[in-house]
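Quick one: structure below, then a few questions.
Only a single protein chain was left out; the remaining protein chains are all shown in position.
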Amino acid sequence: MKSAFRSAISTALAFSFRSLNPTSHRPSLTLLRPYAAVFFSKHSPLTSMAGGESGTHVPSLATFQSLEKQFEEFRHQLEDSGSLRERIRSVALEIESATRLMHSSLLLIHQSRPVPEVLETAKGKIDLLRELFSKLAEIMRECPGQYYRYHGDWKSETQTVVSLLAFMHWLETGSLLLHTEAEEKLGLNPDEFGLDVEDYLIGICFMSNDLPRYVVNQVTAGDYDCPRKVLKFLTDLHAAFRMLNLRNDFLRKKFDGMKYDLRRVEEVHYDVKIRGLAANGEKTGEQNDQAQS
Amino acid sequence: MKSAFRSAISTALAFSFRSLNPTSHRPSLTLLRPYAAVFFSKHSPLTSMAGGESGTHVPSLATFQSLEKQFEEFRHQLEDSGSLRERIRSVALEIESATRLMHSSLLLIHQSRPVPEVLETAKGKIDLLRELFSKLAEIMRECPGQYYRYHGDWKSETQTVVSLLAFMHWLETGSLLLHTEAEEKLGLNPDEFGLDVEDYLIGICFMSNDLPRYVVNQVTAGDYDCPRKVLKFLTDLHAAFRMLNLRNDFLRKKFDGMKYDLRRVEEVHYDVKIRGLAANGEKTGEQNDQAQS
Amino acid sequence: MKSAFRSAISTALAFSFRSLNPTSHRPSLTLLRPYAAVFFSKHSPLTSMAGGESGTHVPSLATFQSLEKQFEEFRHQLEDSGSLRERIRSVALEIESATRLMHSSLLLIHQSRPVPEVLETAKGKIDLLRELFSKLAEIMRECPGQYYRYHGDWKSETQTVVSLLAFMHWLETGSLLLHTEAEEKLGLNPDEFGLDVEDYLIGICFMSNDLPRYVVNQVTAGDYDCPRKVLKFLTDLHAAFRMLNLRNDFLRKKFDGMKYDLRRVEEVHYDVKIRGLAANGEKTGEQNDQAQS
Partner (left out) sequence: MKSAFRSAISTALAFSFRSLNPTSHRPSLTLLRPYAAVFFSKHSPLTSMAGGESGTHVPSLATFQSLEKQFEEFRHQLEDSGSLRERIRSVALEIESATRLMHSSLLLIHQSRPVPEVLETAKGKIDLLRELFSKLAEIMRECPGQYYRYHGDWKSETQTVVSLLAFMHWLETGSLLLHTEAEEKLGLNPDEFGLDVEDYLIGICFMSNDLPRYVVNQVTAGDYDCPRKVLKFLTDLHAAFRMLNLRNDFLRKKFDGMKYDLRRVEEVHYDVKIRGLAANGEKTGEQNDQAQS
C-alpha cells in the first residue's frame, strides 16, 4: 500500500506536468509538490461518498480514489492555466493601451504635422512595448512549447503593434518594415518568443488600410507627390502578397481589402495628375521630403 | 545563379524553422546563425535609412529586393505549414473513419448484444488508432513546440476517440478511463505528443451523453440493475467535474449537458424502483456484472 | 381591521423603502426600526425551527403566514417600482417627442437655412426639456440611490437630447458642448440628478454622425470653408475620444463609427481643395462665421 501510495504521488506529478504541457521537456515539479499532499486528504465530499458504498459492482474505492485524484489534478492544472491566462491578458491590455496612445499621436500625421515631430512622440512608447513583450516572453518561459496555446490572447494586440511600427517605419524610410526588423524593434528573441508570421502579415494589411486616408490628407495639405510614392509602395506590397498562397482565412480577407486601398490611392493619384498638380506640387513634395529625412 | 538558388533554399529553410517555430529551443540554430549574419548586413534599418538619405522616397532597389526576398521566404513557410496541415488533416480523416466503424459496432450494445462480443469488434480498431496517432506524433516531431498551433486540426476527432474508448472501458470495468490510461491505449508518449486535458474531458462528456440511451435499452432488455450502476457512475463523474472551475467555453457547455444525462438516468432508476422491478432484475444484473469483471 | 390596514400600509412602506433602496442612508429608518423589531421576533430561524420540532415537516401555520406576509410586501414593492417606472417612462416619452420636434427643425440646416433662424426654433424647446428633466429628478428624489436602477428608462432619450444640444452649440460657437454645459442647459443639479458621462459621450458620437451630411450640403450650397472647420473640430474630438480606454461596449461601437464620419469629411475637404474651390468659398465662409460668432 505504501509503495502504491508513493507511486501514486509520482504518477500524479508526472501526469500533471505532462498534460499541462504535452510538449515541454522540463516538468514544473516545484509547482506540483504542494498539491500531492492534498490529493490524499479525505477532505472532499467525494471520498466520504465512495466510502459509504460497499459490496456493489460499481467502481471500487480504489478506482474511485484514482478518479478523484485525477480530477483534483485537473482542477489545479485548469487553475494554473487560468491564472497564466489572466497574467497574459493583463499584459496584453497594457500593450493595447500603449498602442492606443501611440496611435493617437500618429493620427496627427493626418493634419500634416511635421513627420519628425509626430514620430518622436510615437517612438516614445516603443521602449514600453519592448518591456511588455519581454514580460510576455517571460511568462511563456514558464511553459515552453505553449506559445500557440495562448497565442490567441495576444495576437490581435500584436497585429496592431506591427501596423503602427510599420507605418512609422514607412514614414521614416519609405520602405516596408521587415519581419526581422519588427522583431528587433520589439526586442523579441525569435528562438524563444518570436513574432508569428501571420500576425506580421495581418499587421501590414492594417497599415495599408491607413494609407489612402494619409494620401488624401497629404494632397489636401498640398503634398501632390505623396500619391505617387504611396502608390509605388502599395503596388510593390500588393504584388508581394500576391506571391503568397493564402488559405481562405482572416489574413486572406485582410489582404483582399488591400486591393481597395490600392484603388483609392490610384484614384487620388489620377486626380492629382489629371489636374496637372503633380508638377507644381514638387516644391511641397520636397519640403515634405525634408521633413521625412 | 546556382549559389543564389542554394542560399535562397537554405534561407527559406532557416527562416521557416525559426518563425514557423518561435518557441523551439534546440532546432535549426546552427542553420540560423549564418543566415542571420547575412540577413542583418543586408536589411538592417541602416540600409533602408540609406534609402531615406537619397532624395527619393520610393524604396531603393536594395530595399525592394529585401521586400521580395522576405515574401519569397513567407511563401515557402506558408507552403510548408500548408502541406503540413494537409498531412495532419489526412491522418485526422483516417482517425475519423476508424472511429466511425468503431462506433457502429459499439451501437450493437443498444440491441443488448453480449458485451464481450461487442467489445471484441470495437477493440479490433484500436491498433489502427495507435498507428494513426503515432503518425500524428511523427509529423509534429518535425516542428517541436507547434502542438497547439495545429491542435485544432485533430482535436474533435480525438475527442470522439476518447468518448468511445471510455465507453468501452466502462463496459469492461465499470470505472472511468483515466487520462493516463487513454494515453496508454493510444500509445501516446506524453512528453512529445500527449492527450490534451480538455480534449479528454470533452470526450468524457460525449460518452456521458450515450449513457441514458444505454440504460433505457438495458432496462427494456430486462437488466433492471443497470440504472443503479450507471447512476452511481454518472453521479461520481458529475461530482468530479463540478470540482473543476471551467471557463465559460465549449467544455463548460458540454459539461452542463451531463446534468441532463444524470437526470434522465435518475428518472429511469426511479421508474424501475417504484415498480419494484429492481428485485427480479438482480439475476440479469449479476450476469451482466460477470461480463464486466 | 382599520388598524390592521394602517399597519399593513406602514409595513409596506417601510419594507419597500429599505429593500427598494439598499444603499440609501437617511430615509425611512425611523419607520423601519419598529417594524424590524416586530419582524424578527416573528420570523427568526428559531420560529421556523419550531416548525421542524413538531413531527410534521410541512411549514407550520406561523411559517406559512410569514411566507404570505413577505410576498404581500413584495407585491407592494413591485407595484411601487412598477408605477415608478411607468411615471419615468411617460416623462421619457415626453422628452422623446420634444426632441423629435427639435430635430425636425434642426434638419432645416441641411437646406442651408440661415443658422440663427434654425437655432431659434430649436432653442424654443429647451425650456420644455428643462421642465421634463426636473420632473425626472423629482421622481428620483423619492428613491435616493436608485438613479442607476432606473437609468435604462431614460438614457437613450437623454443621449439624443445631448446630440441635438451639442450640434446646436457647435453651430453657434464652433466648439464642443462640454458635459457641465450640457447639465447647465438642462438645468440638472449634478449632486442629485446628473448627466451620466457615458450618455453624454454617446450623445456626442451621435452628433458626429450628422456632420458629414451637414458638410456635404453646406458645400453644395457654396460654403467651401465648412469642410475645413468641421474637419478640425472632428479631428480634435476624435483625438480626444482616443484618450479614453473604452470597454468593448455600445459606446466603443459608437466611437468606432466616428472614424468614418471623419474620413467622409476628409474626402469632402479633399474634393474642395483639389478643385481649388476653398478660395472663392471664403466669402460664404466668413458670412457663416459671423453666424457662428
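Read from first to last, the chains carry the letters A, B and C; within each, the first residue is number 1.
Criterion: contacts are C-beta pairs under 8 Å (C-beta built on N, C-alpha and C of every residue); 3 or more make two chains touch, one makes a residue touch a chain.
Computed from a prediction, not measured in an experiment: that's the story for all the values here.
Contact with the chain that does not appear here is found for just one residue of A:113, A:135, A:259 or A:275, A:113.
As for the chain not pictured, it touches chain B at residues 235, 238-239, 242-243, 245, 263, 266-267, 269-270, 273-274.
Within chain C, the residues in touch with the undisplayed chain are 18-20, 22-25, 29, 32, 39-40, 43-45, 48-49, 51-53, 55-60, 63-64, 66-68, 70-72, 74-75, 77-79, 82, 140, 144-149, 151, 173-176, 178-180, 190-197, 200-201, 228-229, 232-233, 236-237, 239-241, 243-247, 285, 289, 292-293.
Throughout what follows, only the chains that are shown with their structure count from here on.
Chain A has the Cα centre that lies closest to the mean of all protein Cα atoms in view.
Centroid analysis (C-alpha atoms only) places B farthest from chain C.
The distance from the centre of chain B to the centre of chain C, with each centre set as the mean of the Cα atoms, comes to 50 Å. Shared interface positions of chain C, i.e. residues touching 2 or more other chains, are not present.
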